[in-house]
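For chain A:
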Amino acid sequence: MLDVQDLTVSYGAIRAVRNVSLTVKAGEVVTLIGANGAGKTSIVKALSGLVPKASGRTMFGDTNISSLPAHQVTRLGLVHVPEGRKLVPSMSVEENLMCGAYCRSDKQEIAADLDQVMTRFPRLRERRRQLAGTMSGGERQMLAIGRGLMARPELLILDEPSLGLAPLLVEEVFNIIAGLKQEGKTILLIEQNALEALNSSDRAYVIRVGEVVMSGRSSDLVDDPELRRAYLGVN
Partner candidate 1 sequence: MSYWFTIASLTGINVLLAYSVYASFMSGQVSIGQVAFFGVGAYVGASLTVLGGFDLASAVMAGGFAGAAASLFVGVPTLRLKGYHFTIATVAFAEAMRVVLHNLKYGRPRSSGNVGDQWLGPDGATGFRHISYLNDHSISTGQYAVIVWLIVAVVVVAFFLVERSRIARILRTIEEDEVVARSIGVPVARYKVAAFACGGFIAGISGALYAHLLTFISGNDFIIHLSTIALAYVVIGGGQTMWGPLIGAIIFTVLPETLRPIREFRIELFGLLIILVMLFRPAGMISAAMVRRWGVALTSKAGAKPPRKAP
Partner candidate 2 sequence: MSRTQKSNFYTVRAIALATVAAASLTAAFTTGATAFQDDGTIILCSIEPLSGIGTSFGQPNYLGKVIAIDEINAEGGIEIDGKKVKIKLISEDDQAKPDQGVALFRKCAESEKALVITGTQYSRVTESMWGLLQKKVDDPNDKGLQVPSMSFLSMKAGVTGVSEWAFRNAGDEPAQHELAIKLMEEKFGPFKNYSGAVEANEGHSVAAWKAAYTPALERRNIKPAEYVEWYETDRDFSVQIRKLKRAETDFFILSSHLQANVGAMLEAQRQGFKPKMIISHIGSDAAEMVELGKQSTEGIVFPTAIHMAFPAPKVKWLADEYKKRTKETYMPQFVGLGYEGIMLVKEAIIKAGIKNRPETLAEDRRKVRDQLAAIKDYKSFAGMSLNMNANRDIVRPIYLVKITGGDFKLYWTPDKGFLF
Partner candidate 3 sequence: MLLTAVEGLAYGGLYALLGLGFFLTYGVLRRIDLAYGTVVMTSVYLGAMMVGGLGLPWVGVLALTLVVGIPLSLLVAYLAFVLVRQDARFSMAATLGIWMVLEELMLQSPGRGRGQAIVNPLQDLSWWPWGLQIRIDHMVILGLALAVAGLLTRFLTRSRTGLAIRVSAYDASVAALLGISHARMMVLATVIASAVGCVAGWSFAMAQSGIDLHFGMWATVKGLVILVLGGTQSIALIVTAAIGLGVAERVGSELIGSGYRDLVGYGLILALLAVEPFLRPGETRFGDSR
């Protein structure tokens, strides 16, 4: 579904991402793991068009999105839930969710999806009139994922969904991801929490200083001794 060849991203003279190639097939959950500052976020920002791609060829389905602006990429069904949630604090929960469905015009289906999201996250239904700015971190993450789902994504990119959450909430977030995976959603997941990420994904890419240094099936990587030492903090 997503096919990235030799992606390079530069900020001025600095090359944040070098010749990264990766693929995501329909129905897969793929994760990018790596240390802070390894370039994971730069990769997905380039994919969704938020930062320009210096070189490389990116295909999404049959469309070449190498130089497409972000809002048009989203319209194709590649939906990026950014790091730090990026909700609009002065909007209510419901308004934030409705924003997710901006690209769609099927009113009844949107209403159905809204109901579905609220069923998935009952907390959001309870607080549908509350302003997003006044909610807790966990609730905001749910809202962010919910907003992403409202777009009916073909590929959902989740950037650090567990960042800054309490351990109990981290677990809940991974439960949600597991649920989405069961429903057959295609997901590209960025995580610092490598162990959890590997446990809930099909395949993984390990990123170090802007390059892919290792890739393979998540279940294999979990057992890789070098990786365990370097990223998982286990001996």
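Here is the rule we go by: a residue touches a chain if its C-beta (ideal position, glycine included) is under 8 Å from a C-beta of that chain, and two chains touch if they have at least 3 such contacts; residues count from 1.
Behind the choice of candidates: all candidates are chains of the complex that A comes from, given by their letters.
All values reported here derive from a predicted model rather than from experimental measurement.
Here chain A is shown alone, and of the candidates 1, 2 or 3 it touches 3 within this complex. Contacts from chain A toward candidate 3 in the complex involve residues 48-50, 69-72, 74-75, 79-82, 86, 88-91, 95, 98-103, 105, 133, 147, 151.
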